[in-house]
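Just one protein chain is left out here, and the rest sit where they should.
Chain IDs A, B and C follow the sequence of writing; residue 1 opens each chain.
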Amino acid sequence: MGDLYREQMLEHYHEPQNYGVLADAEVDVHLDNPTCGDTIHLTAQLDTEGRIAKVMFEGHGCVISMASASMLTEAVLGKTPQEVAALELHDIEDMMGGLRLSMGRVKCALLSVNALKKGLKERGRL
Amino acid sequence: MGDLYREQMLEHYHEPQNYGVLADAEVDVHLDNPTCGDTIHLTAQLDTEGRIAKVMFEGHGCVISMASASMLTEAVLGKTPQEVAALELHDIEDMMGGLRLSMGRVKCALLSVNALKKGLKERGRL
Amino acid sequence: MGWNAVDIRREFPIFSHPVNGKRLVFLDSAASAQKPQAVLDAIASVYTTSYANVHRGLYSLAEAATERYEAAREKIAHFVGATDPEELIYVRNATEALNLVAYSWGRQNIHAGDRIVITEMEHHSNLVPWMALAREKEAELAYLPVNDAGELDLAALPPLLADGRTRVVAFTLMSNVLGTIPPAQELVAMAHQAGAVVVVDGAQAVPHLPVNVEALGADFLAFSAHKLGGPGIGALWGRRAILEAMPPFLYGGDMILSVKKHTATWNDLPYKFEAGTPAIAEAVGFGAAVDFLTALGMEEVHQHEQALVAYALERLPEVPGLHILGPTHGQRGGAVSFWLEGIHPHDIASVLDAEGVCIRAGLHCAEPLHARFGLPASARASFYVYNTIDDVDALVAGLGRVIALLRR
Partner (left out) sequence: MGWNAVDIRREFPIFSHPVNGKRLVFLDSAASAQKPQAVLDAIASVYTTSYANVHRGLYSLAEAATERYEAAREKIAHFVGATDPEELIYVRNATEALNLVAYSWGRQNIHAGDRIVITEMEHHSNLVPWMALAREKEAELAYLPVNDAGELDLAALPPLLADGRTRVVAFTLMSNVLGTIPPAQELVAMAHQAGAVVVVDGAQAVPHLPVNVEALGADFLAFSAHKLGGPGIGALWGRRAILEAMPPFLYGGDMILSVKKHTATWNDLPYKFEAGTPAIAEAVGFGAAVDFLTALGMEEVHQHEQALVAYALERLPEVPGLHILGPTHGQRGGAVSFWLEGIHPHDIASVLDAEGVCIRAGLHCAEPLHARFGLPASARASFYVYNTIDDVDALVAGLGRVIALLRR
């Protein structure tokens, strides 16, 4: 577990970046992970070129789901929806500093990125 | 197997006693054992006191089923239907000279006695 | 008492291997128990000395396999107080046993407008099969509620039985989340008086308590070998008259008497419900697990766990912000679920793992029960014959680390 709870993860968990709700956001999506009760409410704004300009999240969950959401709000800035759609587990693991997740924690780490993909799809951006 | 194919068994198998059909018999019954294809046609006559006076059988089957049928036609002479009904596996095993049957062969050994019980029941003798 | 959990633990080979460099503190036996060497030996001995397909063979090896397979059935039947081993059917697990009842008995006996009563503390395996049956048959699925203390609200049962529409009452003999042991005999008596069939989920109770189907009075009892130290197999006990009146569940080899092209007749109990080649060595391993527990004594197993639970219920509240689910005193099973303010159960489990302490986190296959308590998930420590007071201490110490790391 040493890895899972390394300093960087705990910092994002205890002091999440971009925590809250973006007013009048184009993307506004709820997603949860029923098997463990993690929930996320993610809002995002795109710029005039259609790139991600700002992302905020609110939610409850474990260190992995919350820290990864916090990191994601920074990592996707400037990306196109297609680039977001292409993000896979290993990208998220890299984003978290090269963590290797066990099968039981994969869903936690993917919650926020899946929420963002879902929200972009709902708005016809994907 | 030594036991199963001892001399006494083989004699009854090769030269069955009371093989054939008793004409105008009160008891006249067919029974088979679908899992192995053994079949028996058993006929029997009761005397004025209601005791078994004569039994004959015809059929196809393994050494156990045929030899036990042959032995049964002798062993039940003079018995009442109630006495026949009371015959259990160990009685049949004793009749066959104290054989101990494995689970897979029990049905073979009981074919003829079950046929006789069924036939007596059909005639209201049980 | 002569109970010595440290000695007992030595009989379970897994405890001789450290986990993450630490002594293994296994507190997830409610999910699945570790296996004693005697069970491994029994399985290996089948494969090395007496393996062949059962029932159908007419040679010594097949007879030896059949005898061991049937001897295990007899042991397992007696272990739950059944006098007739033919009432005991081998299945894969408790889940399959409950599905067997819902499919075979249920589809024949449940009709539109009938009611099926279960409880709010059921495991999904004693819940979803009934939900599916209710949906197929347009029957009603009703829940006996659980109160805040984690006990069944018995007063809610008579109104559910009063109109004569309830055909079956299904409940667990021990909650896998709350540890609650419901007043089973009372429930059975009430259900039977209303003409309902009673299905008991013994998955948690059978490994941990003396269970006797005659004393219990229920009509079916489902349980799994893997939760009592056996391999991947389970059993359904049912009353002969009911089993005989039921249609088969799975169709195929061994469960038939005779097959023609368009008709078939069924074999006698228990084979009518055992289609195809059974899990032979697994059945023998199941019997060996039952022997192991019988030698310990099920009353003693229960006493041992009661002592561990009492100690855990005393020590856990020392952890700041820890809340226990379910009864905190009286008779209860060896599963203790809890939650920590502000910390997700997943993180509790992960941090404890680094200390060698294995607990379970999540919904424990009891989502409606968690909804009842307004919890998205919980953590659970559960005990078995090999656990000791030291294991509880390791848990409490580990929870200290969890808080140090994750709470601000």
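Quick notes
Operating definition for what follows: a residue touches a chain if its C-beta (ideal position, glycine included) is under 8 Å from a C-beta of that chain, and two chains touch if they have at least 3 such contacts.
Bear in mind the structure is a predicted one, so any value in this text is a computation, not a measurement.
When the full complex is taken into account, the listed residue touching the unshown chain is B:37, out of B:37, B:50, B:78 or B:97.
Residue C:250 is the one among C:71, C:156, C:250 or C:375 that touches the chain not shown.
From the options C:81, C:210 or C:232, the residue with contact to the unseen chain in the full assembly is C:232.
One chain of the complex is left out; on chain C, the residues touching it are 13-14, 16-17, 19-20, 24, 26, 28, 31-32, 34-35, 39-40, 43-44, 47-49, 51-53, 56-62, 92-96, 98-99, 102-103, 123-129, 131-132, 141, 143, 224, 226-227, 231-233, 248, 250-256, 258-264, 275-282, 346, 349-350, 352-353, 357-362, 364-365, 367-368, 371.
Mapped onto chain A, the footprint of the missing chain covers residues 34-35, 102-105. Residues of chain B that touch the chain left out of the display are 1-2, 4-5, 10, 13-14, 34-39, 60-65, 105, 108.
Please note the rule applied: only the chains that are shown with their structure count from here on.
Summed over C-beta pairs in contact, the chain pair with the top total is A-C.
Per-chain CA centroids place chain B at a distance of 47 Å from chain C. Inter-chain spacing, taken between the CA centroids of chain A and chain B, is 80 Å.
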